[in-house]
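With one protein chain withheld, the remaining protein chains of the complex are depicted in position.
Our next item is subunit A:
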Amino acid sequence: MNVHADLTPDHKVIAEKRGALVEFGGVTKSYGPVTALRPTSLRIEAGEFFAIIGPSGSGKSTLLGITAGFIVPSAGMIRIDGADIVAVPPYSRNFGMVFQNYALFPHMTVAENIGFPLRMRGVAKTEKAERVARALAMVRLEGLGDRRPSELSGGQQQRVALARAAVYDPLLLLMDEPLGALDKNLREEMQEEIKKFQKALGVTVIYVTHDQQEAAAMADRLAIMRNGRLEQIGSPRQLYERPQNIFVAGFLGEASILPVSKATPLAGGFAVAELAGGGSVEAVASTGVGEALCIRPECIVVGPEAEHTDNVFAAQVEEAVYANGSVRYRLRLDGSGHVVNARFSTRPDLVLMQPGQRTKVGWARRDGLLIEGRPET
């Protein structure tokens, strides 16, 4: 644990204005014999941007549905600033929500859509018009209030959905894959915009997505879910650099994951691990003594410089792929026959290695991580 204590950033974002503190205590959902969500406890700080990622069927949408109030949990409690809201119907929870397909009302104009939550709250006409105008300005859609949602582009519809979810100053904003329907460039633009929006409002955000890059770029902290369970919670950097198991390691970015047959602890949080099939390495024993060794591709050194690293292997290049200023090598280690992936930036004068070429591969012991889970071979 002490090894990566210095990596832990202070993830506690102090609420600037009015974010809610959200606490889940043993929240569970099962449909008959099928468990959609195992007992889940989680604390999301006021004003925090919290992302939940995972493959489909991992329970992330169930957790969001329970938070919004569409799904009644089988057990457990959800506390907003200390008050349990499980029995509160969705229309009294005062949360904002942005849906994947935006769920704009097709029979209302943009202004009517944004004004809808205010109408439901009995806000007076003049004040309503004023707040709708302000919300439209905030998402840079001035002058489009009289349009129908169908007359807007995908990005504009997205912004209307955002304005509608925020116009009544909710304590908590829920987002269910809000950028899933947009193309890549627009998605990146909207990521920044949502982030700015959240900063300005100071609202707590729970953001569900299956896109790990999107989550890592936006969130203060992430939770990775699988099979109805939280696998790991942490900052994007913590999760990437210190995954606890092979699922997290494989879900976030690329990783070389090698099977370990035996590991012996060393002083200072390290361990000597014997790789299945031969060879031994020194690595960080982060979660006790795990069954797998995880190395991120940018930590692997290829070529003569590899000699100066802690764990050196002779290897053969199996594949070299160049893409936009970086090169990715697939290398097979001599002896054990394991495959590792390395990635680094190139410069115009750099000569790339070809498949079949022999070379040296190595990595520092602080860059190898013993984690839980048995890798498939």
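A few points about this structure:
Criterion: a contact is a pair of C-beta atoms (placed from the backbone, for glycine too) under 8 Å apart; a residue touches a chain by one contact, two chains touch by 3 or more; residues count from 1.
The rule is simple: contacts and distances are computed from a predicted model.
Comparing "ABC transporter permease", "Acetyl-CoA--acetoacetyl-CoA transferase subunit alpha", "Protease3" or "Outer membrane beta-barrel protein" against the UniProt entry of the hidden chain yields the protein name "ABC transporter permease". Here one chain is not drawn; of A:41, A:101 or A:345, the residue touching it is A:101. Of the listed positions A:47, A:149 or A:362, the one in contact with the omitted chain in the full complex is A:149. Note on the undisplayed chain: of the listed residues A:19, A:54 or A:117, the one touching it is A:117.
Where subunit A meets the omitted chain, the residues involved are 68-70, 89-97, 99, 101, 103-107, 116-117, 119-121, 148-150, 164-165, 168, 174.
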